[in-house]
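Just passing along the structure, written as structure tokens.
Heads up, one of the protein chains got dropped from this complex, but the rest are sitting where they should.
What follows is subunit A.
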Amino acid sequence: MPSLRPFFPLHQIKLHSQQKYMEDNNKPHQIHLQILSAAAADAAHADAAHAGSIPDKTAAKKAVSRLDVLTRFHAGYFRISLALCGQALLWKTLSEPTTDARALRPVVRAVPSFAFALLWSLSFLTLATLCVLYAFRCALRFRCVRAELAHHVGMNYLFAPWISWLLLLQSAPRSFPRPSDGCYHFLWLAFSLPIIALDVKIYGQWFTQGKKFLSMVANPASQITVIANLVGARAAAQMGWRETAVCMFAVGMAHYLVLFVTLYQRFLGSNSLPAMLRPVFFLFFAAPSMASLAWDAISSTFDTSCKMFFFLSLFLFASVVSRPALFKRSMRRFSVAWWAYSFPLTALALAATEYAQEVKGEVANALMLVLSILSVVVTLALMVFTAIRTNDLLPQDDPFACFPTVRRQP
């Protein structure tokens, strides 16, 4: 019974987080999430539950517990869909005939063709479920959604559903409409317009709003906003809409430049991200990989700029992977943050695939093979972990869960 279990002291998103932010702004290097002991809320909640009549108690508690799923569910769960849709795209790219991989071909042939369809369907179902859940959350717990939008890490994950839909669109099986169809265009518009709207809101906040200066809110998860633009640009380029593609690419790259510098400066030190979310550091090499892929789609060849982005992401991958101590604390317990490992690896593998197509050589092929296998293995491992420890997926002390305030009645 979640209402009776004592809450641990948690990072809790206060609904009026902006005010607290201003108070803490005097010491810019000491950002901390608003920690509220939820014991008071819990007590009030329990009282409210007990205040109900006794025969209704069981039913009320059941309804409460189901709806509580909605409060603990947040946009970070879309990492799962990101990972799966990325995998689908990777498999599709690997099985394309343009992928010249003498080493890879036997592997790809060994995998039966229905496996890809299975993966795509799984991704589709996951994404659809998550979207439905989030729609319910928007409807019933809108205050939590607003709080999420205000949070400096949570706001970036609002891009994640749209990225997943775009990736799914790009990795659609052959029976699906082709990129030149109007249906495809319409879907692209449906998925990209929210990205553009969120861009305007969040990027505008970076330099105009007093409480949300970039130097205050920048954290590695902010690179998801850049990735969203780049994925949209790539999809647009594949549709043939070059100008739109270049536009989104430019927006993404301009903000990536600013964000990259800010993140490297680490004005706030390690305080911008809780230790549980360290897997998000993998996004450092996801963004240049996506930039490489996007420019590759725009310029139709894997030219020097694409290579430079790819090499940069390789270097950052080596840099992040050679620091296992960074991730020690987050690896103690399974959480949905672990799913953050998968998508960047997939993006890197995709970029390596494109690179190997361009530079046909042993080293490039070996690189593609290694990175693809790594990405597949990591995703499979994550799926296994999720299946085994489903309870941990919706933990009580998730940093970004939003708890009902005292005022609300169950």
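Please note the rule applied: contacts are C-beta pairs under 8 Å (C-beta built on N, C-alpha and C of every residue); 3 or more make two chains touch, one makes a residue touch a chain; residues count from 1.
Criterion: contacts and distances are computed from a predicted model.
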Write down which listed name, "1-aminocyclopropane-1-carboxylate synthase", "C2 calcium dependent domain containing 5", "Integrator complex subunit 3 N-terminal domain-containing protein" or "S-type anion channel SLAH2-like", is the UniProt protein name of the chain that is not shown. "S-type anion channel SLAH2-like"
Hey, which of A:Phe136, A:Trp241, A:Phe311 or A:Phe385 is the one touching the hidden chain? A:Phe311
Among A:Val69, A:Val261 or A:Ala366, which residue is in touch with the absent chain? A:Val261
Considering the whole complex, not just the chains shown, which residues of subunit A touch the missing one? 29, 257, 260-261, 263-270, 272, 281, 284, 304, 307-309, 311-312, 314-316, 318-320, 322-323, 326, 359, 363
